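Apart from one protein chain that is not included, each protein chain of the complex appears where it belongs.
Up next is chain A:
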Amino acid sequence: MNWTLALPEIVLSVSGLAILVFGVLQRRDPTQVCSLLTLAAFVLTGVLVLLAPDGIGYNSVFVGDDFARYMKILSLAGAALSLILSMDYNRREGIGRFEFPVLLLFSTVGTMVMASSENLMTLYIGLELQSLAIYILCAFDRDRLGSAEAGLKYFVLGSLASGLLLYGVSLVFGFAGTMEYRGLQAALSASAEIPTGLVIGIVFIIVGLAFKVSAVPFHMWTPDVYQGAPPPVTSFMAGAPKIAAFALLLRVMAGPFGTASHQWQLLIELISMASMLFGALAAIPQTSIKRLMAYSSIGHMGYALMGLAAATPAGMRGTLIYLAVYLFMNAGTFAVIVAMRRRGRPVERIADLAGLGRTDPGLALAMAIFMFSMIGVPPLSGFFGKLLVFSAALQAGLPVLVVVGIVSSVIGAYYYLRVVKVMYFDVATAAFDRPAASVSLVSAGMGLVTGLFILLLGPVSSAAQAAAAVLFR
């Protein structure tokens, strides 16, 4: 048996346990040290992911391939960026406890297991590990009512989604007789007609995963949880777990259920359309920047689902690139949100950004880049993401989906541009507190990545191409 297949996950888990023991044995406050150790563990794991071999192991429940590698690197990057944002935020808010980086680390282990799943049980275990840690992280600022509410809400609805997913898994197992992806693929392509019970099982699995990526109509938790959770946690939730849930959606739908694509394609198409339109329309009346980002994330998941709806290698590649693009511009936007503090207290209204163009030109420029990128203005990164999913959907013969996508992009432009307008044309209010170097670094770094994405397009595109090819072997 090939033990080294899961070496990155093993190393990350063991370092998580070691950091936990180290932290709890310290007499002085170990938060900073533990955060730095966790960051180092993320970097080490990233290197190991790149070196990890391909293949299937552990009684064929775990797989290592280009797709898993791509998704793991993205979720590690997302987790590391959120961790950097949290270090300063938690200290200033007085919630700096060393459990935070450890929980973030275990959640990341969950996302990596999800990306490598080759069996519906591995899928579920990864999903639960990831979710359980996030439930606690949402309620980490436990003395604040909003944070506790966010944790509880996400827990209750997340458990419901897990239940639906498990029910779907049990139906699939009952009708196909196996939970292995390869076995399912063989069973489905061998049978002339797909049993109705199996189709219902697939629908339940889609529902469970759509909840995790917060696609309409399973989005209701998103705005409240995004608003209530501490911003570094929100930036993590919008990044790594969604990428992992997308990894599952792509892997399960394109792999084992790929031959049944005509059964689920319309469903994904409808979810995608509903998410794009709802994300665009519901964000218009928002006054809180965190709620705005929640609706924006619902919309972006709709665009990313467009590539899956196409059910072609080009579509999958489009989705993968879209996710990478979204991860970086989202982390950057949340860096700006973390920097929004006046007189030692966080502020979150869009109106609080007024005059940022004069009081802090650097931060305002970064925010403007993220907003324009989210609209999809060339040559920023968001443009390439949208271009690839739109063209893939068009090639797959889904013109209605593309038209809905373009219309909702235009509607969405209104509220993204409103943020830019508030920053540059409204009368300046008091300046923000001076942001910590780490926060400025993340916002500037992500601004560079988003602005100069055209230079990264080649390598990202070829990595996504290789990852998508694995799904259609």
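Observations, loosely collected:
The rule is short, and it goes like this: a contact is a pair of C-beta atoms (placed from the backbone, for glycine too) under 8 Å apart; a residue touches a chain by one contact, two chains touch by 3 or more; residues count from 1.
Note that contacts and distances are computed from a predicted model.
Here one chain is missing from view; checked against "Nitrite reductase small subunit NirD", "Branched-chain amino acid ABC transporter permease", "NADH-quinone oxidoreductase subunit A" or "Class E sortase", UniProt names that protein "NADH-quinone oxidoreductase subunit A". Those residues of chain A that touch the chain absent from the view are 1, 17, 20-21, 24-25.
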